[in-house]
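In this view, the complex is presented without one of its protein chains, the others remaining in place.
Note that the chains take the letters A, B, C, D, E, F and G in the order they are written out, and that residue 1 is the start of every chain.
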Amino acid sequence: MAKTTKAKKASPSPKVLILMGSDSDLPIMEEVSKVFDGFGIPYEMTVSSAHRTPERTLKIAGGAAERGIKIIIAGAGAAAHLAGFIASQTTLPVIGIPIDATPMRGLDALLATVQMPGGVPVATMAIGKAGAKNAGLFASEILALSDKRLANKLVLDRQAQAAKVEEKAKKLDDARQ
Amino acid sequence: MAKTTKAKKASPSPKVLILMGSDSDLPIMEEVSKVFDGFGIPYEMTVSSAHRTPERTLKIAGGAAERGIKIIIAGAGAAAHLAGFIASQTTLPVIGIPIDATPMRGLDALLATVQMPGGVPVATMAIGKAGAKNAGLFASEILALSDKRLANKLVLDRQAQAAKVEEKAKKLDDARQ
Amino acid sequence: MAKTTKAKKASPSPKVLILMGSDSDLPIMEEVSKVFDGFGIPYEMTVSSAHRTPERTLKIAGGAAERGIKIIIAGAGAAAHLAGFIASQTTLPVIGIPIDATPMRGLDALLATVQMPGGVPVATMAIGKAGAKNAGLFASEILALSDKRLANKLVLDRQAQAAKVEEKAKKLDDARQ
Amino acid sequence: MAKTTKAKKASPSPKVLILMGSDSDLPIMEEVSKVFDGFGIPYEMTVSSAHRTPERTLKIAGGAAERGIKIIIAGAGAAAHLAGFIASQTTLPVIGIPIDATPMRGLDALLATVQMPGGVPVATMAIGKAGAKNAGLFASEILALSDKRLANKLVLDRQAQAAKVEEKAKKLDDARQ
Amino acid sequence: MAKTTKAKKASPSPKVLILMGSDSDLPIMEEVSKVFDGFGIPYEMTVSSAHRTPERTLKIAGGAAERGIKIIIAGAGAAAHLAGFIASQTTLPVIGIPIDATPMRGLDALLATVQMPGGVPVATMAIGKAGAKNAGLFASEILALSDKRLANKLVLDRQAQAAKVEEKAKKLDDARQ
Amino acid sequence: MAKTTKAKKASPSPKVLILMGSDSDLPIMEEVSKVFDGFGIPYEMTVSSAHRTPERTLKIAGGAAERGIKIIIAGAGAAAHLAGFIASQTTLPVIGIPIDATPMRGLDALLATVQMPGGVPVATMAIGKAGAKNAGLFASEILALSDKRLANKLVLDRQAQAAKVEEKAKKLDDARQ
Amino acid sequence: MAKTTKAKKASPSPKVLILMGSDSDLPIMEEVSKVFDGFGIPYEMTVSSAHRTPERTLKIAGGAAERGIKIIIAGAGAAAHLAGFIASQTTLPVIGIPIDATPMRGLDALLATVQMPGGVPVATMAIGKAGAKNAGLFASEILALSDKRLANKLVLDRQAQAAKVEEKAKKLDDARQ
Partner (left out) sequence: MAKTTKAKKASPSPKVLILMGSDSDLPIMEEVSKVFDGFGIPYEMTVSSAHRTPERTLKIAGGAAERGIKIIIAGAGAAAHLAGFIASQTTLPVIGIPIDATPMRGLDALLATVQMPGGVPVATMAIGKAGAKNAGLFASEILALSDKRLANKLVLDRQAQAAKVEEKAKKLDDARQ
C-alpha cells in the first residue's frame, strides 16, 4: 500500500482509511483528518475513484481489514458511488460523506450515498465540511467503544464545544451592553 | 455465463446484456426485452446487484465484450450504482435506467445514475417503464448504425408510433361527433 | 428502565438501544430488531419521542452507556429530531433512520436527520425499511470489530445475500427458457 | 441567567427570548432585535445550540416562563432542531427561523423547523432575513393583544411600509418620465 | 357575519377565526377545531377563498379584530395565498396551514405560505393534519399568555401526550415479552 | 384538418385549438373543453405528440392561424415539449398545461413547460385538472377582450364561483349548529 | 392613477399594466417594458405589493379594465401572491413572472404563481429575465389578435431572433476554421 498516506511514520498501524474520489475533495476531507490528528488516531488517507480507478479502490478497500483498518471513510461528489462501492466489498463499518461538487449542490451526492439498498449499509453524514468533521467524530466514537482514553477525549471535546458556544454567547452579551 | 438468460437457444450470439439490480425490477426491465424481441435482437438478461453481488456483476460485465456483447443496459433503484459500476469496468456503451423503488420516487435513482463524473459515461433514460422502452430503442439505434435492416425497422417503428397516435386522434374525433 | 423492551429475559445485557418516535414507526423499526434477532445480539427497543417525551428520552439515552449499551439507533419521521437529540446527549455512536411519515415522503426526515452540524454526528441510513435493516447491519458491523464470531456471521450474511441474488437470476433464467 | 443579553440595563424585564444556534447566525437574527428595538420591546438575545449545549438551552428555555418571558424565538440552520427542542420544553409560543447555512440553501432548516409532529407546535417563518424580521413582527402582534399602544404601533408600521412602497413607486414614475 | 360558524350559540364571543380556502379542506381543518373544543375556546369556522371570494375574505378577516377575534388561522392548498392575503389586512397574529391538495404534495402550499416577504408575517405550521392540530395548540398558547387556566390545561395536555407515549411503550414492551 | 375534432358541426369556425400529447391525457384536457362548451366557444380538440408525430403537430399548429384559430392550448406530461414546440411555430398565444404522468409528479412537465427561453413564450398553468380548467378560462379572457358578451359571462362565472363558496360556507355553518 | 408610470406623455392610452411587488424587481421587470418599447405598445409600470399595499394594488388592478387596460403583468418573488391576488380581482388576462429573490432560487415564487386553483387563472412565465421578456412577448401576441401591424412585427421579431442565432452560428464557424 505504498500509495496511501500514513499519518506518521513508524506510528501505530492505521485504524481508519480515508478515501476521496478526487483530489479536489481534499479541502473537505481534511476536516476528517484534523479530527484524527487531534485525537491521535492513526489513519491512512488517499485518493481513489470508484469509477476511474475501481481496481485500485477494490485493492485498498478489500485489503483494509487485513491491514488492521477498523473503519473506512469515503467522500465523493456527483453520483457518489464511492462509499457504496466500498461497502459492497467489506463488512467493516463504512462512513460516507456527500460532497457538493455539481450544480445539484450535493443533493445528488447525498441521495447516491444514503439511499443504499437493504443489505449493504453506508453510514451517511451531512453534505460537506460539517459531514467530514462528523465522520471523523463518529469513527472516533466507534473506536472509543474499546478505548477508554479516547472515550474520555470525546467527552472532553463535547465539553470544549459547549464552552466555546458559551464563550461566544458571552462575547455577544458583552458586545451588546 | 450459464447463469444469464439467453434470448433464444442456438440463436445468434447475444448483442446486448440486460442487467437489473433486483428481480423486483423485472416488470420494468421487460420493457427492454420486449423491444429486442420485436426487432429480433439477441440478448442476455439477468439479475445482478452492484452491492450484493459485486463479483458476479464484475464477471458478467467485465467479460461482456469478449462474449461479443456490444451494449450493456442496467436498471436499478435507490442509490442506483449498477450502471455506473459497470461503466467503470468497460468501454462498451452502458445505458442506465433509474427505477422508482423508494419514497424518493426515482429521484435518487435518477441522480445516482445520470450525475456520473467526467470520464465514465452512462447514457441515462427516463425513470421507469418509459425509460426501459427507450433503453431498448436507443440500443437498437446504436446497433442499426451497422445493420441496415434494423435501421429500416426503426424507421417503420416510428411510423407505426405515428399511425397509432393518428388512430387515437381519429377515435377521439369520432367519439366527439 | 422497566419500560424498555428486553430482547430476551435473563439474556446477556443489551448492547443496542432501539428508539422510535412513535409506535406507528414499529413496522419499519422491526427491520432493525429482525437483524439483531438473526445474529443473536441482545437489544432494548422502546418508544420515546424527542418532542412529546423529552425527559423520558433523555433518561433512556443519557443512561445508556452506563447500562452497557454500545450503540443507539433512532427512527423518526417528519422534522425528525430524535437521533440528533440523542446524539447531543451521548458520545456513543448514534444511528438515525428517517421515516416516510408525511406528504414530503421522508425528505423532511432525511434532511432533519442527516444535516447535523459539525460536532454532533448522526450516522444516517436510507429512508424506511431499507434504512432500518441497514441500521441493524451497521450496528452489527461496529460490534463485530470486537467479536470475531459476529464478524464471521456478517461475512456469511453477505454470502447468503449474494446466493439469493444468484438464485433469483437462475429462476429468471429458467422461466425464460 | 447572567450569560444572556439584556436589551437595556434596568429596563422592564424582557418579554421575548431570542436564541440562535450559532454566532454565525447573528447577521440574520439581528433583524429580530431591530424590530424589538424599534417598538421598545425588552428582550434577551443569546447563543445556545440544541446539539452542542443542550443543557444550557434547556436551562434558558425551560426557565423562560418563570423569568416572565412570553415568547421564544429560535433561529438555526442545517438540521435545525433548536426551535423544536425548545418547543418540547415549554408551552410558551415558540417561533422558528430557518437559516440558509448549508448547500441545501435552507430547505433542510425549513423542513426541520416546520414539519413538527402534531402536539408540539413551532410557528415557522421564511428562510433568512425576511423570516427573522417577521419573527419580530409576529411576536409583537402577539404582545399587542394585551398592549394597545403596541397594537397602534403595529398599525402605524404597516402604514409606513405602505408609504415606502408608494414613495418607491413615485420615484420609479419620476425616473421614467 | 351570519355566514360564519359559531362554536356554540350564546357562548362567549369567538376568540379565533378559522378559515379554509375550500370545503374539501374540512377534514384537515377539523383538527384545529377539535383542539379548541377540547380546551373550551370559542371560535368561528368558515369557508372563504382568497381567489374565489376575495371580498368575502376581506370582510371576514378585516373586521375580525373589531368582533373581538384575537387570532386568525387559515388553511389552504396549491398556491396557498389565503393566510398571506389575510395577514396583509390585519395586524392580528395569522397562522397558516399548508394543505396537500395537488401533485406537488403540499410543497407548493408550504412555500406559498411560509416564504412571506419581510413586513407581513404568517406563522406557518406543518403540512396537513399535524399542522392543523399544531395551529390549534399554538393559538391556545398565545391565548394562554393572558389566561392561567388555559395555560394549565396546556401543561396537562403535554403531560397527557407524554403519558400516551409511555403507555404505548409499555404495550410494545408487554407484546414483546 | 379532417383529423381534428370540431366542437359542433356547421358551428362558427373554431377559435381555439386544444392539443394533447397522448390520449391518456383526455380526462385532464376535457376540463378545458368543458369551459368552452359552457361559454359556447367553438374549438378543435385532437391528439398530437411533439415527439411521436412532429409533422402532424407542425401541420396542425402551423396552419392554425390561417384556419382562424386565435389561441392554442397544449397539455403534455413527462419532458413536456408540446407547448414549446408549438410556440416555436406560431406567434399565436400558446397556453401550456403540465400533466402529472410520471413518478416526478408533474414537476418534470411543469419545468419543461414553464422554463422557456426568452423569445418564445408559453403561458403555463397549474399541473393537472386545475391547470386545464384555468387554461380554458384564460383563453376565454383573451377572447373576451374583443367580445363583450363573453366578457360578461366571465364576470358572471366569477360571481357563480363566489356564490358556490358562500353556499358551502353556509352548509358548513348549518351542519355545525 | 397619478402614481403609475406612463410610457409616454400624451401617447395613446396604456394597454398593459406592469406591476412589481418591490422596486428591487425593476432590473427583471424592465425586460417587459423593453419589449413594449420595441413594439410601440403603450403601458403603465409601477410598484405595488400584494402584502404591503393591498389597497393600492386593489385600486390599480381593479380599475384597470375601466382605464382601457387589456392585460396585467405582475412580477414578484418569495411567496409571490401578486399575480394571483390581481387575478382574483379582474377577468382581464393576468400574466405572472416568478422572481428569484430568496435562497429557494425562485422555486417558491414559481409554485406560488403557477399553482393557482381552478377558477382564477394566472398565465405563468419562466423565472427571472427570460420570463419577463416572454411576458412582454405573450402580451403582445394577445394584443396582436386584433392588431395586424403588431402581428407582423411579432413575425419579424421571430425572424430577427432566428437571424441572430444563425449569425452566431456563423461566427462560431468562422472562429473555428
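The criterion applied here is as follows: a residue touches a chain if its C-beta (ideal position, glycine included) is under 8 Å from a C-beta of that chain, and two chains touch if they have at least 3 such contacts.
In this text, all values refer to a predicted model and were calculated from it rather than measured experimentally.
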item	value
Residue in contact with the excluded chain [from F:L19, F:I60, F:L111 or F:A144]	F:L111
Full-complex contact with the absent chain, from G:I41, G:A79 or G:I127	G:I127
Missing-chain contacts mapped onto subunit F	21-22, 49-52, 54, 77-79, 81, 84-85, 87-89, 102, 104, 107-108, 111-117, 119-120
Residue ranges of subunit B at the interface with the undisplayed chain	31, 70, 91-93, 95, 110, 114-127, 129-130, 133-135, 137-138, 141-142, 144-146, 151, 154-155, 158, 161
Residues from subunit G at the interface with the omitted partner, ascending	100, 105-107, 126-128, 130, 158, 161-162, 164-166, 168-173, 176-177
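We adopt the following convention: only the chains that are shown with their structure count from here on.
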item	value
Averaged-CA centre spacing for the pair subunit G and subunit D, given as whole angstrom	35
Junction residues of subunit C - those touching two or more other chains	22, 49, 52, 78-79, 102, 104-105, 107, 114-117, 119-120, 126-127, 130, 158, 161
